[in-house]
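Excluded from the complex is one protein chain; the other protein chains are retained at their positions.
Should a chain be cited, it is by its letter among A and B, assigned in written order, with residues numbered from 1 in that chain.
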Amino acid sequence: MRPANLALIVFASAIGAFALSFADAARLRAQSESASAETARLVERLGLTDPALFTEARYTRHPTQADLQSAFQDHPVAFEHFPTGSLVPPPAGILNAYENLDRKTAAPD
Amino acid sequence: MPMKTWIEKQRHLIDFTLASLARRKAKNLGLLFIYTLLVFVLASVALYAHALRTEAQKVLASSPEIVLQRLVAGRHDLIPPGYLEQIGQNVRLRGVQKMEGRLWGYYYDSVVKANYTFMAPRDMQIPRGEIIVGPALERSRGLAAGNGISFRSYSGELHTFIVAEVLPQTSELVSADLVLMHEEDFRAFFKYPEGHWTDIAMSVANPQEVRNVAIKLLSTLPDSRPILRDEVLRTYASIFDWREGLMLALLSAAILAFGIFAWEKAAGLSAEERREIGILKAIGWETGDVIKMKFWEGLLVSLLAFLLGYVAAYLHVFHLDAMIFEPVLKGWAVLYPRFTLPPHIDGLQIATLFFFTVFPYTAAVLVPIWRAATTDPDTVMRS
Partner (left out) sequence: MIELTGIRKAFNQGRHNEYWALSGIDLAIPDQRVTALRGPSGSGKTTLLTILGCLARPTEGRVRLKDEDISGLPERFLTEIRRRTFGFIFQQFNLIRGLSALENIILPAYPTGQPRQALLEKAEALLAGVDLGQRRDAQVEWLSGGEQQRVAICRALINDPEILIADEPTANLDTKLSKEFLGILEKLADQGRTIVLTSHDPLVVDSAVVDFVVTLRDGRIVDAK
């Protein structure tokens, strides 16, 4: 077969598969819509704040609800190896936006 | 030039470039394979992280607008009796629709060496002595509705519960380790003092008001710590960003190595190729024709690598549950939830990946050709 035709067939199938992946994604999303909605309802009903991904310690099970100033605790083998906070500071914009909530008082101490 | 002639010409150029590639079949297939593999890895990471991030944000969008903790000596402490009432009396909180104490805590199950989250939901009728468990407990402890299970409490007593229900597997992402029980059972199990709460959940109708409410709470109750839903969502965005970034950082060495390899392959022009370009020019190819021919080579190789790599990554992440990168991307836990991510795809991310895989390679192929193709064609006569 002529190489250019072979290339055309290969690329047509590859582009077809690429396009198909988006159609498939839309299908799967539609399929999971009810499950997602059910999960969201459960979150609302129980007032959940965190996904149950890393259950080992309270600062990983509920990273958003952990103590304000503590780390390294709880599970016997949960040695902290996920110290995001120690690697990157929060973005400056967020720091300013939240300064009223970071326990600084408006009046001088 | 008529369209038909133009197309036929491009097909001729593709014929030639493919025949050239076929001459070093093993080397070029090897390049295509490694290239595809690299796109596959990058696309897997990007697709997985984005889908997880989006799903977490979507699901958590219905969590409470404000969770109020009380701090003692900088640590999370129980909400004492009267605290809730105090808020209601002292603070005129406009816009707060609902405010209720929550009861939850952790329990370490030494049998499976896992932590559970115990919770006493207020608006769920669970009879005393019964529990509703998350799907991960169903798996790890072999629980089913009607089974009994005993937990030894922190005070040393053994408490036995009957499993009334297992939460649906579809919501496992947020409910895997939950153990839901009656408030009285919860207080008895943890010896949780009467009238105390773990924290307070508030719902605020107007999103614009959330921060004002939080500031007002903080000034009235200086020992409280309001956690806004925005912060929760941001925390998760950054956690998954961070994991994705970690993976990409690890991969960067591989990306660089491939970059050098591809540059060497694409930009290095062998004496043979140089000679061929001279011949083509001498027999009537324009400089533009030579460059177009090479352009097709770069585009075909990199585009095919991109398409194959992306489609393989899509299948890997959304149909095979990201089995290869699971440990790095998901993290670890004794009770890791089993969930299937709905494929949320970020078009911009894919476009970026496309640009950074297809463009540099095609350019790398063209750079040396430009030089070679602009040399005089008479060099072939004087070899």
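Methods note: a residue touches a chain if its C-beta (ideal position, glycine included) is under 8 Å from a C-beta of that chain, and two chains touch if they have at least 3 such contacts.
Nothing here was measured: the structure is a model prediction, and the numbers come from that model.
Touched by the hidden chain within the whole complex are the displayed chains B.
Looking at B:184, B:223, B:264 or B:376, the residue that reaches the missing chain in the full complex is B:376.
Summary of contacts with the chain left out: across B:35, B:186, B:285 or B:361, the touching residue is B:285. The set of chain B residues touching the chain not shown comprises 1, 4-9, 11-13, 15-16, 19-20, 22-23, 272, 275-276, 279-289, 376-378, 380-383.
As a convention for this text, only the chains that are shown with their structure count from here on.
Between chain A and chain B the centroid-to-centroid distance comes to 6 Å (mean Cα coordinates, whole Å). Chain B contributes residues 11-12, 14-15, 18-19, 22, 55-56, 58-64, 67, 69, 71, 74-76, 102, 106, 108, 113-117, 119, 121, 123-124, 134, 136, 167-168, 170-178, 180, 199, 201, 211, 214-215, 218-219, 222, 225-228, 231-232, 234-236, 238-239, 242, 300, 303-304, 307-308, 310-311, 314-315, 318, 330-337, 340, 342-345 to its touches with chain A in the complex.
For chain A in complex with chain B, the touching residues are 2-7, 10-11, 14-15, 17-18, 21-22, 24-25, 28-29, 31-33, 35-36, 38-58, 60-70, 74-77, 82, 84, 87-88, 90, 94, 98, 100-101, 103, 105-106.
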